[in-house]
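Take a look at the structure below.
Here the complex is missing a single protein chain, while all its other protein chains stay put.
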Amino acid sequence: MTTILESLNRGLRTCLEESDRVYVIGEDVLDPYGGAFKVTRGLSTDYPEHVITTPVSEAGIVGVGVGMALRGLFPVIEIMFGDFISLTVDQLINHAAKFRWMSNDQVRVPLVVRTPMGGRRGYGPTHSQSLEKHLLGAPGLRVVAATALGDAGELLRKAVLEDEDPVLFLEHKVLYAKPIIAHDELSDFEVDVSDDPYPTYRLRIAGAPTPVITLTAYGYSAELAREAVKRLAYEHEIFSDLIVPTHLSPFELSDLFSAVRQTKRLLTVEEGTMTLGWGAEVIARALEELGAGLHAQRVAAGDMPIPAAGLLETAVLPQVEDIIEAAVALSEAN
Amino acid sequence: MTTILESLNRGLRTCLEESDRVYVIGEDVLDPYGGAFKVTRGLSTDYPEHVITTPVSEAGIVGVGVGMALRGLFPVIEIMFGDFISLTVDQLINHAAKFRWMSNDQVRVPLVVRTPMGGRRGYGPTHSQSLEKHLLGAPGLRVVAATALGDAGELLRKAVLEDEDPVLFLEHKVLYAKPIIAHDELSDFEVDVSDDPYPTYRLRIAGAPTPVITLTAYGYSAELAREAVKRLAYEHEIFSDLIVPTHLSPFELSDLFSAVRQTKRLLTVEEGTMTLGWGAEVIARALEELGAGLHAQRVAAGDMPIPAAGLLETAVLPQVEDIIEAAVALSEAN
Amino acid sequence: MSRPDNAAFYRRMLRIRRFEETVLDLFPRGLFYGTTHTYIGQEANAVGVLAWLREGDIVVSNHRCHGHFLAYGGSMRSLAAELMGRSTGVCGGRGGSQHIQWRDFYANGILGGTVPMAAGMASTEKLKEGDKMVFSFMGDGTLGEGVVYETLNIAALGAFPILFIVENNRYAQSTPTRLNLAGEIPDRFKAFGIPVESIDSTDVVEIHEAIEPMLKYVREKNGPAAFVVHTYRFAPHSKGDDSRDPEEIARYRTKDPLPIQAERLEEANQREIQESVEMEVADAFEQAESDPAAEPASLTSPLGKSQ
Partner (left out) sequence: MSRPDNAAFYRRMLRIRRFEETVLDLFPRGLFYGTTHTYIGQEANAVGVLAWLREGDIVVSNHRCHGHFLAYGGSMRSLAAELMGRSTGVCGGRGGSQHIQWRDFYANGILGGTVPMAAGMASTEKLKEGDKMVFSFMGDGTLGEGVVYETLNIAALGAFPILFIVENNRYAQSTPTRLNLAGEIPDRFKAFGIPVESIDSTDVVEIHEAIEPMLKYVREKNGPAAFVVHTYRFAPHSKGDDSRDPEEIARYRTKDPLPIQAERLEEANQREIQESVEMEVADAFEQAESDPAAEPASLTSPLGKSQ
């Protein structure tokens, strides 16, 4: 059993093995500490020249990464908590994401910025957020999210070695400790995987009737949605399919549209706060694409900061029950 | 005839007159320069103690504003170009917007951050953007947009003196030179104004048949949409209503929903890039609220940076013709 | 302001120490949420510095805020309750360990982000023309954040009454200062014309005295100053994440601020203080534990209505 954490660690290791242009950079990434969440553990021991610890300077280190990438290296920057991505927005939007286009396509910025998003660990308002919504849709910036349904390390490897553009790579704190799910272990489900470099997964309860509702979710929320899909089938006899993209931005939703064309009912699930979250764009595109007749709802965090106290945090963040409830309601809407 | 610029200048002047808690702060805001776009002209001459020029430190000055606001002052920070708001995202999201809630409602942050967004002046990729989409939906941050349909200065005065929460106040470079439109001068239109502190305007061609499509837009885009509504009526005999909010976030769309409930066709117009722009949330909410049967489309900037060359910029940013074309198509969709 | 006596210094430090130790002890019981950054070893800083606090002065703290909060006069029980997510917590359980607001005390978990806020508060005091000042705490690692320098420039230009206190505990999380910090800490302030005093000490009395000139400067000149304390933390960065050399820790343990200060007291006096602090701590955690949990129903929208 490989955890997402191990997979990511292995992914970075593979990158370092395969290319001497890779540099892993971030706060506290050196051994024996190996990073706040241990994703870089062991790497500085084996690749001492290629793993670089930095001062506490989120904007600065992303900017340094932009420079390295422009000059042909493959820097992988760790931002310790996704909450601090706020400090790098200028470097991401006005620098990393613009240089290629602004130079009339003369240069490339193969930068990866990795960061753990998400709550459910009681870290409170500045260490629990899913701030990716503020960066999705920034032209020139790719956003990719790891999932338990695939090899997170391989996904990261592609972002580092095969993508010539800047990638914000999202991890979820709760996913780290989860095992990667072999699809044949998902015995309840039939799984289809698209053959995009950053694939989209489509799950359906094995042998179930035609789905009547389509769920979509990414990252750790996909795990909650998967649980919801099961319980919807077994407890409510509501059959659904679940679309799990790993490539969030730029948005490319053809797999989702195929599914929704059948069901006409779309439920998006995400852990970020709802307003202008990922689901908003998904729904807007689905409606533009499919035209009238679509029903849709979103499940997301309440539009407020994330409280530290466990009960409060649970109330603010979306839970499996919330998904089920929304799905039941949506399946009845007309 | 009062221009938006004069109105904003007057609004700030009124604030300074009405309360000695107001401080106008920003880069190059002193006379005789009076700010890069001259919104603060004359103020430092008349209120020398209350108009403060700062170093080129966008994050720092917003942070200073947070501190002043927490201690009972009403700071109004000018960010010279909206493109630089990217440097203040941490101060806005993790500080200004969180303190009230995070302290269990013990404190208030009556901060206003004003900034000119928008292109159409050939300033190129880092001085032309409409980056507000990256901040709309941040819990605890209010976003308000000036419009030519109302007294921008009065809107600003409310944000400064009457709002106890942090407000990102959007101006548009092209609006500055435009006159405020007295509603009786809008002879083609019937205008309704909601009685919210940050009002929503509803426009319809005077004496026209029931609208078949609803447009919504804010800021300078509302001017383009207004032109489109006219031409749709006179050239295409497509009758529409136009909803222009000034209060963008948190989203409160009941006026829009009333209109769309009639037309079932919704066209959003904005100058920011399309993906996860304001229109995405508007459409998602409209669909969630109104259910199946809604048709919707967005008009927005292409998902790319804004080029400097005039022809290119025009091609990337939404124009009246784009709105008309989208509206015609939408009116025919089924 | 009259200087606290040795007993008061000892008591204040011991309150922090025993509070923090209790937090670490109780953590495995699952009483708390998230994690915590304890102040064990650094008590002399908060106590020595904040003994100069006057009514209405402002304290701006950071992720390692328990010590500052207790030295400020914050209640143990409400801090314990905050960590336990009780409705009686300093911030009703919303903030947790790093996000504390009470009276004129403010903390946030974003390193450096509170520094411009602190300067803004100081500017407010200056505009009011009162004699209040701001104490702004930061760690050595926080000197990596750019907004700190934006603030030093702004505060120096505006001559804001603020004292920047750098607690150099020689590490940012796992990273020793040597890998984090080029040049010398005091020069970071001198670069903006801000006067600075440094001390390498864990003796609360020494620290208290050493800071006096900077404090006077801030109050009289109404301008910023800085104070750097070279210190050490004994416990892990948060909990369980300690990769420092145990020998190094042991070496610094010999400079524990508590025994240093205890020695200035009669044994009986020491014991009396210890017992009373023990009781206070026990009561605080007991009460906090029996306080009601923060209720989801209490959650409000983060914005008031626009009027």
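Details
We call the chains A, B and C, going by the order they appear; numbering starts again at 1 in every chain.
Quick note on the criterion: a residue touches a chain if its C-beta (ideal position, glycine included) is under 8 Å from a C-beta of that chain, and two chains touch if they have at least 3 such contacts.
Because the structure is predicted, anything quoted here is derived from the model rather than measured.
Screening A:G11, A:G34 or A:G63 for touch with the missing chain picks out A:G63. For the chain missing from the display, the contacting residue among B:S57, B:S130, B:T214 or B:S331 is B:S57, taking the whole complex into account. Considering the complete assembly, subunit C touches the hidden chain via residues 143-150, 152-153, 156-157, 179-184, 187-188, 190-194.
Hidden from this view is one chain, which touches subunit A at 23, 52, 54-55, 57, 59-73, 75, 90-91, 94-95, 97-107, 139-140, 142, 158, 162-165, 196-198, 247, 250.
One chain is missing from the display, and on subunit B it is touched by residues 27-28, 30, 32-33, 36, 53-57, 59-60, 83-84, 87, 121-127, 302-305, 307-316.
Keep in mind that, in the parts below, only the chains that are shown with their structure count from here on.
Ranked by how close its mean Cα position lies to the mean of all protein Cα atoms, the top chain is A. Most remote chain with respect to subunit B, judged by CA-atom centres, is C. For the pair subunit B and subunit C, the distance between mean C-alpha positions equals 41 Å. Rounded to whole angstrom units, the spacing between the C-alpha centres of subunit A and subunit C is 36. Centre-to-centre spacing of subunit A and subunit B amounts to 30 Å, using the average Cα coordinate of each chain. In subunit C, the residues touching two or more other chains are 94-95, 99, 108, 110, 146, 300-302. The residues of subunit B that reach two or more other chains are 90, 94, 97-98, 101-102, 139-140, 250, listed in rising order.
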